[in-house]
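Of the protein chains in this complex, all but one are displayed in their positions.
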Amino acid sequence: MFRLTVRDHIMIAHSFKGEVFGPAQRLHGATFVVDLELQRPDLDADGIVADIGLVGQLLSSVLAPLNYRNLDELDEFRGRNTTTEVLAQAIAERVRARILEGALGADARSALAGLKVTLRESHIAWASYETRLGTG
Amino acid sequence: MFRLTVRDHIMIAHSFKGEVFGPAQRLHGATFVVDLELQRPDLDADGIVADIGLVGQLLSSVLAPLNYRNLDELDEFRGRNTTTEVLAQAIAERVRARILEGALGADARSALAGLKVTLRESHIAWASYETRLGTG
Amino acid sequence: MFRLTVRDHIMIAHSFKGEVFGPAQRLHGATFVVDLELQRPDLDADGIVADIGLVGQLLSSVLAPLNYRNLDELDEFRGRNTTTEVLAQAIAERVRARILEGALGADARSALAGLKVTLRESHIAWASYETRLGTG
Amino acid sequence: MFRLTVRDHIMIAHSFKGEVFGPAQRLHGATFVVDLELQRPDLDADGIVADIGLVGQLLSSVLAPLNYRNLDELDEFRGRNTTTEVLAQAIAERVRARILEGALGADARSALAGLKVTLRESHIAWASYETRLGTG
Amino acid sequence: MFRLTVRDHIMIAHSFKGEVFGPAQRLHGATFVVDLELQRPDLDADGIVADIGLVGQLLSSVLAPLNYRNLDELDEFRGRNTTTEVLAQAIAERVRARILEGALGADARSALAGLKVTLRESHIAWASYETRLGTG
Partner (left out) sequence: MFRLTVRDHIMIAHSFKGEVFGPAQRLHGATFVVDLELQRPDLDADGIVADIGLVGQLLSSVLAPLNYRNLDELDEFRGRNTTTEVLAQAIAERVRARILEGALGADARSALAGLKVTLRESHIAWASYETRLGTG
């Protein structure tokens, strides 16, 4: 299996509901360093998993609506905690949808097997969500 | 699959038996930067893999009996080399036992699928042990 | 010159005033990985710059009032942008004041020559503030 | 599963053919920080995945013919793009062949389950190739 | 003193002349992760060392003529070895000239005291060049 990863980041504000979150129930924020990993069993004719330029643009475009935002105010997360885990999944699902729409080309759409999104919230904690991408 | 990772570290002394270890047969030591990864197919009602505060405490409590110790003097490792691999497994098994005892709550005990412990011994070498956690 | 550095972090929300900040004028947030460096020409009788345990507690106690906060709501930053630079200075000045009050002991108070606080806001940007500590 | 990883690096020149590569069609170069991960279900009698000294030598010897080279001039890559993905696979396959020849000893040859080679080309992009090693 | 740093990177090919360079006399290449640090005694009215967006653009524009190039073919380096040290200085001098031309604004031009450019060529080697910027 081949894996290709590109890194970007977002800076957001949010708060959590639930006693388990302690002081993080207050409005605070985070820098999430975001790693998008694409998985593919075989390379394309150019010898790549995907066009790394397009992958970077895709990740950046998926992150844009979240970046420099208070996530508490976004409709799509209404009633949910935007934990690192939830955000990793939300970003992964958006990337997945965009790939299935052809954002990385027809070849990548059919050939990519899976993807993983990792959000690093500090030097001592990070979370990821991994999902299959193919139709198989 | 979701994965949540927290980082801690220990500083230990030890020696190895066996010619394969060369100069590491002498009493020496290491800082191990320890990453504990928990794996879970679905998030809990709060949108998390586990309470990250409890995970940090669990890791710290498992590492405490090893930290600032000469591992050659510990009964549990008598007759064994405390290699990075052996320590990764020992730490993972202790974490696993503590989770099965409920250290991360009843929900995490039944919902966590696996865990992985990685020990980084330098900027150029590390080892890990991954095991299933569930009853499945 | 000797330098000793310890690392901690905070997760905060804030917004900026001024067109130069573009989208960062909106309420957003950041994880700041904070490095506190202490400088000292000669070591103490124990062979250290300062008691690293005390240094870690000092940094943690200085960061506590900022951690998990919306900095826009704190009196001390009223009317100011809590940029990475401003925060580095604010943290450094508090550390400095605490050291001069004796938080690291009488020896450190007189012997430390300077300190530097670095705040890493992402994998591609960081800022620091360095100041003298001694009376010289 | 146990995993052991060692790190090394190479500095190479190359160019790519294909419009997808944009400015990377020109002769340019890269530092690849190379991580070799070995996977093994159970440890050997010494408590290790493999002799880390031998693993480091093996990786270094596999990298030597590539290091400080213009990859465009090497016969083995004639007509192919030496992308990060292609190089990860080429290095992994050479390591695999050397292990099957006994470079890490008879025990490792039969007991290792798989390996993964990751090439980090910058602080924001990396690629890997993972393959099974055993006969199973 | 305040310091602000932003990170970017280039991927280049080159060769060196001189026996001291051993195998690096051959055409090879490198990824240089480039850190640009700006130094300033006092912050501007917005509470910053400089507009970080402009700093990133400035660094990127200075790196552009080098990126994805064979440095052996560039006129400006004719007859010189493009070592990490030489490149760090060349990049720093170009940044300095652009700042003096006003690329970061009139305020930054007069207020910045110095700058430092660091080029990381691998996980085990890096070099930097630091210079004064002001007229003082």
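Letters A, B, C, D and E mark the chains in the order given here, with residues in each chain numbered from 1 onward.
Quick note on the criterion: contacts are C-beta pairs under 8 Å (C-beta built on N, C-alpha and C of every residue); 3 or more make two chains touch, one makes a residue touch a chain.
Not measured: the values here are computed from a predicted model.
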On chain E, the omitted chain is touched by residues 16, 18, 20-22, 80-86, 88-89, 123-130
For chain C, residues touching the missing partner are 1-8, 43, 46-49, 51-53
Where chain B meets the left-out chain, the residues are 7, 9, 11-14, 23-24, 26-33, 67-70, 121-124
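The rule is simple: only the chains that are shown with their structure count from here on.
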The chain whose C-alpha centroid lies farthest from that of chain D is chain C
Contact tally winner between A-C and A-B is A-C
In whole angstrom, the CA-centroid distance of chain A from chain C equals 31
Per the C-alpha means, the centres of chain A and chain B lie apart by a whole-Å value of 27
Residue ranges of chain B touching at least 2 other chains are 123-124
